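To start, I am sharing the structure in question, which I have written as structure tokens.
A single protein chain has been omitted from the complex, and every remaining protein chain is retained in its original position.
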Amino acid sequence: MLNSYLNKNTMESNVDYLGILLQMAFALGFVGLTMVATHTLGPKRRTAQKAEAFECGVESVGNARLPFSIKYFLTAILFVLFDVEVIFFYPWAVNFKELGGIGYLKMLFFIAPLFLGYLYILKKGALNWEKM
Amino acid sequence: MYPIIVLSVAGILSMFIGAFKLKKVALPAVLLATLAAFGSNLLPQNFNDTPLYSGMLQFDWFSIRYAAVMIAVTLVILILSRRYYRDAAEHLGDIYALFLFSVVGGMIMVGSMNLVMFFVGIEILSIPLYILAASERNNLLSNEAGLKYFLLGSFITVFMLLGIVLVYGTVGSFDFDAINSFVHSYNSSDELPMLFKVGVLLILVAFIFKISAAPFHFWSPDVYQGSPAVIMVFMATVAKTAAFGGAYRFLDACIGPMSDDFSVMFAVLAALTMSIGNLMALRQDSLKRLLAFSSVANAGYLMMGFIGLNEKPTDTTLYYMLVYSIANVIAIAVYLTVKESQGSGSIAGLRGLYQSKPLLTFCLVLAMLSLAGIPPLAGFVGKYAIFVEAIRDGYAWLVVIAAINSVLGIFYYFRVMRAAFEPAEGGPVQVPYVLGYSAVLVMCTLALLVLGIFPNLFFGIW
Partner (left out) sequence: MAQIFNIVPLEHFIILSLILFSIGVIGVLLRRNMIVVFMSIELMLNAVNLMAVSFSAHKGDSAGQVFVFFVMVVAAAEVALGLAILVMIYRNVKSIDINELKQLKW
């Protein structure tokens, strides 16, 4: 029983992984492209401060259990909240063709409140790093 | 369905009113939206006997009635919240938005025809309440109340989720109709699969927690005392109405014939709940805590409505809930004025109220008489109707316990009234004037009288 289960998978694997390979190439290419672009396009100033080990803006000497600023916490929470909504896109993405234009409109309607929420936190200044 | 849409949009709007710092507009806009929701709830197009959205929500008479009561009580609480939120204007828009979202959750819960929708509704109801309970950021009591409510609430919710998944695992569907026909396909509920029974029991445990009935009532006095008074009255009235409505919907539409098996359990729990609530309320000094235990006791009376559910209308419970809500709102409104002038939330702080505010005292007295169940006030009619139905179902012993408890209740409600008539040490207290405050209170009090003398006004119009 175990063998039949495994064999069935290996048989169809060669064709099915092409999409994943493509997506991986695309993702890696995007990362590489942005890195190259920032290095070539951005201005460069080398100072002693910049050569230090970087730890998210916190002074890298002293006690590791330093109570840190609330800014990181707020950003992390907002990230979690917006990030988790993505899971509702999976069923839509899988059935994208069957749902068609109406499905697309429905997803826009689903995203609209999220976008309003984004505008709200923007207006509240939750993403303004200096003012927080 | 319309009130859900109206209130959701209004909630988002209120958030932006808060973000753009338009303090003056916040309350009128929110009140207008609530009125619009109340009106749209009564539109004939809103009524629909078949479930909408692929069998998710159903707006039949049951949900419309519950939605009407919830929106109306919210409206009164919002008007009375002006006294409380006069200074704390920084987050006003957000606070009103959370109120509205919570009511939306309650309506979704009461109207749900699917366990997924049901779960989403109960969460939309609860999550704003967790925030509101902790909304006084610098008050440690409020912080503690919020944390306690959040921890216990999410802990119990997970048990409800486990129950939902077990029910899904045996039936293979979240749909109430499918679960109902699954139960019907067995001759007696003894033959039902064990996993299904455990699942239903776990969901009921979550309800018993949400309505703060024994043995899961321990959170409610602490949370009610720590939360801001306006939030407390919202939790004790609107959230509880939603929880009772949701429980009815689940027992009636989902497990249907099986719900009679739980009658004895509900009867025992009701007796336990009202006894604990009344006995603990006797020894309280804080008015808020007294009202919290009175809320536990009233949950006990209301639970008597779950007995023999299939043969009787659900009107009596809703009537009782409405009447209890109005009385509770009046009591908290008086508490707010006293707290503002005296700075003390104890029963003794009510002293001298009659000398300075005879009208408020009159309202408080009628509210307390209604809570105690003295005729001809509405509280009496509500209790009477519930007791009569329990006797008809053959639970005379439960009615005897409930009657003894009502007598116990009279003691502490009269203590509150007596304190209001006693003279204060420092002469009569002055309370700042807030526009429309007394008018709304008097109207609520009149509603108690009218509903008590002509109960058919309520029972007849549906």
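Things to note:
Lettered A and B in written order, each chain numbered from 1.
The rule we apply is simple: a residue touches a chain if its C-beta (ideal position, glycine included) is under 8 Å from a C-beta of that chain, and two chains touch if they have at least 3 such contacts.
These numbers come from a predicted model, not from an experiment.
Across B:P51, B:G93 or B:P221, the residue that sits in touch with the chain not pictured is B:P221. Screening A:I77, A:L105 or A:L122 for touch with the missing chain picks out A:I77.
In the complete complex, the hidden chain is touched by one of B:A145, B:M235, B:L377 or B:L448, namely B:A145.
The omitted chain makes contact with just one of the residues B:K21, B:R137 or B:R418: B:R137. Considering B:L42, B:L162 or B:V442, the position touching the chain not shown turns out to be B:L162 (whole complex).
In the full complex, chain B touches the omitted chain through residues 116, 119-120, 123, 127, 130-131, 134, 137-138, 140-141, 143-148, 150-151, 154-155, 158, 161-162, 164-166, 168-169, 172-174, 221-223, 225-226, 280.
Residues 1-2, 5, 8, 70, 73, 77, 80-81, 83-85, 87-88, 90-91 are the ones on chain A that touch the missing chain.
Just so it is clear, only the chains that are shown with their structure count from here on.
Partner chain A is touched in their complex by these residues of chain B: 12, 15-16, 19-20.
For chain A in complex with chain B, the touching residues are 113, 116, 119-120, 123-124.
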